[in-house]
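As you look at this complex, bear in mind that one protein chain is not there, while each of the others sits in place.
And now, chain A:
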């Protein structure tokens, strides 16, 4: 490891880094703008100047940009040299000449990198007294606010948006000192990762528009570490509350999961927590002869629970804890997984393959480091958006590695490396039923039916490993595709195979596993990644339970009368008619949920459950990583965690095991003890009695304001602050002010670093893991010692059936997820229900775009407007799933037209 001398103090630093990274990793304060740990260096802002000396005798030295200088052994430099300090001060002064006098009305203020750097360089007073340049702003849609006057031309936004996230509609326009960062014309930013501009922009050009609706400064937010509920990837987030409502979601760096970025569904899909549809108090529907009015609600629940006639339905969007307590309460044989048949089969299979197979599941960051990617039957941008962002990075991996070895440039030399790479892409193959957004960066994209996708994947496995069965009767096109993919994968060192719920096909999942295993057997460090639909789909499946269809049967044949439903809208799991029939036969329906939905309308008792912001809980993501989210705010009304309601219910019912669980930590220990697969779940975060220097970790920063006034309109005597007996965090600003353990970091802040860039101070090295390791615990590790049992059962090719169409699910980042659509901006970007057909099929059924297509499913008729897309497999019809008012629950399936 090279040793560099900074201001005559020798430091050991990592090879291959630049000086700026080295200085920041060492904890030194060196200002910068255009450099970003994920985007590399371009040397555009001239802010990180340091003085570099030739040798010990050199006293003059020369000013160099730290971000453009690689670390060399024995190097001598000075950060505090007076000339370097003055230079940096002047640079800020120039950058500030056109910066408006806006901090008071700027949403970035208080978490602004420009503010921090200005203070850091000492340029506290404006020297420039002449006129300032101004711009007109654009309306960039419901998520991003644009205030172009504040721009300091660091180019981070376009580098992130275009180069990193693959966006096309944000660019830099005009010339010389008039450059303008925006769209060609007003309009919504189309990229799914546009929200990251808010964090990438070092000043207030791009700010969070949803935060603006209820604006709060960073220092006034009560924040807690949380996990995104938007999909199965489990990105780490920080959720902030003020005056009892959730105000903002920001990225919580996790070096193994989401890194520095989030998708827009995750960042903006939080507003369901503040929704007017929230259930705040228990609701009990009384029978006319029921004289029990006035009893505590749990007494009502107990009175309606019939021993032996009660079943519980769990949920993939409820925490492991809540599902566990429900399972204990109703008993193992009465606990049903609240997910549809197809979904259940898929996730069960994924879990089995990851546990028993020899290939490990890839984390998002591992996926970004893959050198060849095959996506089978998934539209990643819509089913697991951050995975799509990882794939975009993986595609750059191989050409970048080639370029660095050719031009001898380090990878962080962003502009030079991009110039060398040009449009070269690493191998990425996408097999999906219809075109996907990632096709644009793919080496090959093939659009065919799920069974054919599986066949091609099996054929690739055969080409890689001749002992695996050959696929007979392949079309020429299929053979060609298989040969191309096999040829590209043969040289790969870290190939990644991605499949998941999006394709809705077990065959595709099996074929994906086969392919990854075959690659592993060829000596590659293969990775496998399955996407799952909801934030705790994997955790629920690991807990295990009976299928939802059996619950319907149990109710219909009368063996169950009372149904306890945990955070689940069964109208999204069952088709309308089955669900109506199911509820029609239930004697008592008890629902725990946080939002009113069709299921709560059928309930006799509704208990208000806490959302992720009002609860502690554990989720298991698609990778098998258990992660904890902690309560952000103490809820209004009677809202409390589902597991707490169920524990109280267990107590009233005299359930001995549940009665013994007095604290949250007891509950975690009980889960870990009972289910070996959850071993270690109790150690993800420190226990409730954890203290640093005898103190809890405060959720509020030390500048938190208004404590003695915010509730003074109700009563001038301040109430006692809420207490948190479940975790090591406190709801106040009192407590330990140093760096907390990585799993319970409520906010990123360091002296002089108020913006999100302060995450540098929490990392082992820039872009590396957090101090003390990245939070979360992987529960699934591959079975590397066993014999790999390859699948040999190859499905038959897909043949369209006359008069029928194969319904295939199509997902939408904005719309397919149940909770995020309660955010107005996301609802605005949600598509209307449709059915997608190939133009030949449309001709066959004599419909045109916009016409209604009628089809039969389970004896019920549905009608949807037609959309034509010629990349869709002939004989298949795509329907958007999960949208409100889509009544068809299960896809894929064959339907009659």
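Brief remarks on what is shown
As a convention for this text, a residue touches a chain if its C-beta (ideal position, glycine included) is under 8 Å from a C-beta of that chain, and two chains touch if they have at least 3 such contacts; residues count from 1.
As a working rule, contacts and distances are computed from a predicted model.
Remark: of the listed names "Heterotetrameric sarcosine oxidase alpha subunit", "Ligase-associated DNA damage response exonuclease", "NADH-quinone oxidoreductase subunit I" or "Xylose transport system permease protein XylH", the one matching the undisplayed chain in UniProt is "NADH-quinone oxidoreductase subunit I". Screening A:14, A:46, A:217 or A:585 against the full complex identifies A:217 as the residue touching the chain left out.
Within the complete assembly, A:713 is the residue of A:406, A:713, A:787 or A:846 that touches the hidden chain. For the chain left out of this panel, the touching residue among A:2, A:100, A:410 or A:721 is A:100. For the options A:178, A:276 or A:885, the residue in contact with the chain missing from this view is A:178. Mapped onto chain A, the interface with the missing chain covers residues 100-105, 109-110, 129-137, 147, 149-150, 173-176, 178, 180, 212, 214-217, 219-220, 243, 703-710, 712-713, 715-717.
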